[in-house]
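Omission of a single protein chain aside, the complex is shown with its protein chains in their original locations.
The chains carry the letters A and B, assigned in the order they are written, with residues numbered from 1 in each.
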Amino acid sequence: MRLELQEVFDQYADVLDNDRLEEWPSLFTEDCLYEIIPKENEDAGLPAPVIHCDNARMLRDRVISLREANIYEKPVYRHFTSGLQWKAIDADTVEASSSYMVLNTGQDGATEIYQAGRYQDRLVRTDAGWRFQQRRVIYDTLRVHTLLAVPI
Amino acid sequence: MRLELQEVFDQYADVLDNDRLEEWPSLFTEDCLYEIIPKENEDAGLPAPVIHCDNARMLRDRVISLREANIYEKPVYRHFTSGLQWKAIDADTVEASSSYMVLNTGQDGATEIYQAGRYQDRLVRTDAGWRFQQRRVIYDTLRVHTLLAVPI
Partner (left out) sequence: MRLELQEVFDQYADVLDNDRLEEWPSLFTEDCLYEIIPKENEDAGLPAPVIHCDNARMLRDRVISLREANIYEKPVYRHFTSGLQWKAIDADTVEASSSYMVLNTGQDGATEIYQAGRYQDRLVRTDAGWRFQQRRVIYDTLRVHTLLAVPI
């Protein structure tokens, strides 16, 4: 199970880090939930995600917007994860959590920590392999100016 | 073996990074050694750990102190490891080494590299799974002001 989850996590990092955004929505189920939430809101039980997509079409629309908008600047991201924990809900459903870190190299060539936080995931087994039915991104880092720009 | 070691490393990161410090001592044996040592001391063969605990009770006491002391500030940590190497000593004992990095997000919301270094571990198989009989934390980073605050 660990290896199967690691495989989909690595695919996720691969498409985001090598500028193949168009493949990102295909790692989710059609009825998915994807949201990005500040840790302090999550801890306080206050529902105020900065991004909230509740189906894969919204993810695809997001990619199109990003491609149209980001014509001047194209930062490079590198995703790293650790501390994977998981629990089987049934034979085809798993809940998982892990820590993440994203590095960002901007136009000036400097590499910085862009964001750290935690993923809370629910994955289901499909014919194409494990897919995210839910990925909640709960970020620690508050100094995030360009948060809306890219998927985490 | 790799997967079994990875599992306990991930548990270790999980409890420290998600504020479940109370579970941290349970990943050690009762007769454990846990110490934190500057790399230059280790390289010079000088025994001067900044933290030295030689049983699990000391780890539990440490957690209690941290809970009592750290009422004003609660930084968030994220642990990452790499370069795992191991050697079986016997059927139920393994020696392992790996590199680590810890990120820290403080009250102001900025995420920084808190510390990097190397773990030198000895693990034994117990009924509850692999447990640390020894974890020596040998840190590279010398600009660590709050080193005494938290387990690494």
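Everything that follows uses one rule, which is that contacts are C-beta pairs under 8 Å (C-beta built on N, C-alpha and C of every residue); 3 or more make two chains touch, one makes a residue touch a chain.
This structure is a prediction, so every number in the text was calculated from the model and none was measured.
Chemist: Based on the whole complex, identify which of A:103, A:124 or A:142 touches the chain you can't see.
Modeler: Touching the chain that is not displayed is residue A:103.
Chemist: Taking the full complex into account, what residues of chain A touch the chain not shown?
Modeler: Against the left-out chain, chain A lists 3, 6-7, 10-11, 13-14, 17-18, 76, 78-81, 103, 105, 108-113.
Chemist: Contact with the hidden chain only, please: which chain B residues?
Modeler: Against the missing chain, chain B presents residues 2-3, 39, 80, 82-85, 97, 99-101, 113, 115-118, 140-143.
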